[in-house]
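One protein chain omitted, others in place.
Our next item is chain A:
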Amino acid sequence: MSWLTKTLSSSIGKKVLMSLTGLFLCTFLLVHLIGNLQLFKNDGGYAFNKYAVFMTTFPLIKIVSYVNYALILFHAFWGLYLEFQNRKARPVAYAVVRNQSSFSSRNMAILGTILLVYIVVHMGDFWYKFHNEPLPYVQYTENVTTGEVVTKTMDAGYTQEVKIVEMSNEAAGTHSVIVKDLFQEVGVSFQNPLLVIFYILGMFAVAYHLYHGFQSAFQTLGWNHPKYTPLVKFIGTWVFAIAIPLGFAAMPIYFFAKHLMGN
């Protein structure tokens, strides 16, 4: 066994793999939230739909997204493997247990499993549909001088080979794009109250998973310092366990409320 495989297969090394992949996924979550905040723009989905095309066509982002999918799977299954290994360390259970640890820290595996199910459903809802289903197309025509955007839904039968068709009309001073209307699909999906509840529950799982996970990742890497550990705990709690899940949960709630109010 080489020194590297020996290190990574030790109990500490196995946890380092969880820690590093987990922190990568935390970074992804932050970027994912910032990008998706464009859903709140009141522009008929112009910014969001162009962003969706950019995220699925720009080569560097495509590579990173496949790395991301792989790391999600690795983190999930490696975590489950470690959980089963750890359970083997106590073959006979206690009759009575009075826990001195946090709910989050004790339930990382179950929270993670909920998140894996959530991710599968979530990707089926939007990623799969965006890539494989004939979503309606929408045309945005922007007036280059005034910045005014005219939105026009394409006819039901309209389809195009590429993800984005761009046209410039210099005489009229306009620039137009035709893209799949993922924004509309998001809005329609979140008219379903069951899906809204499922997404909110998913965000509770994110919150509790990251409340322990983020700070635990640093401890595993040996990062424990009187100056910086309070900062890590602050970010883990307020950014990753509160702000990010709240930001994501606001999206289904926003679209459902919009639907209820009739637009």
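Here, a contact is a pair of C-beta atoms (placed from the backbone, for glycine too) under 8 Å apart; a residue touches a chain by one contact, two chains touch by 3 or more; residues count from 1.
Everything that follows uses one rule, which is that contacts and distances are computed from a predicted model.
The listed choices are "Fumarate reductase iron-sulfur subunit", "ABC transporter permease", "Probable sugar-binding periplasmic protein" or "cytochrome-c oxidase"; the UniProt protein name belonging to the chain that is not shown reads "Fumarate reductase iron-sulfur subunit". The chain not shown here is touched by just one of A:Leu221, A:Leu246 or A:Leu260, and that residue is A:Leu221. Residue A:Ala93 is the one among A:Leu60, A:Ala93, A:Ala156 or A:Met261 that touches the chain not shown. On the side of chain A, the interface with the absent chain consists of residues 3, 6-7, 10-16, 82, 85-102, 105-106, 108, 212, 215-216, 219-224, using the contact rule stated above.
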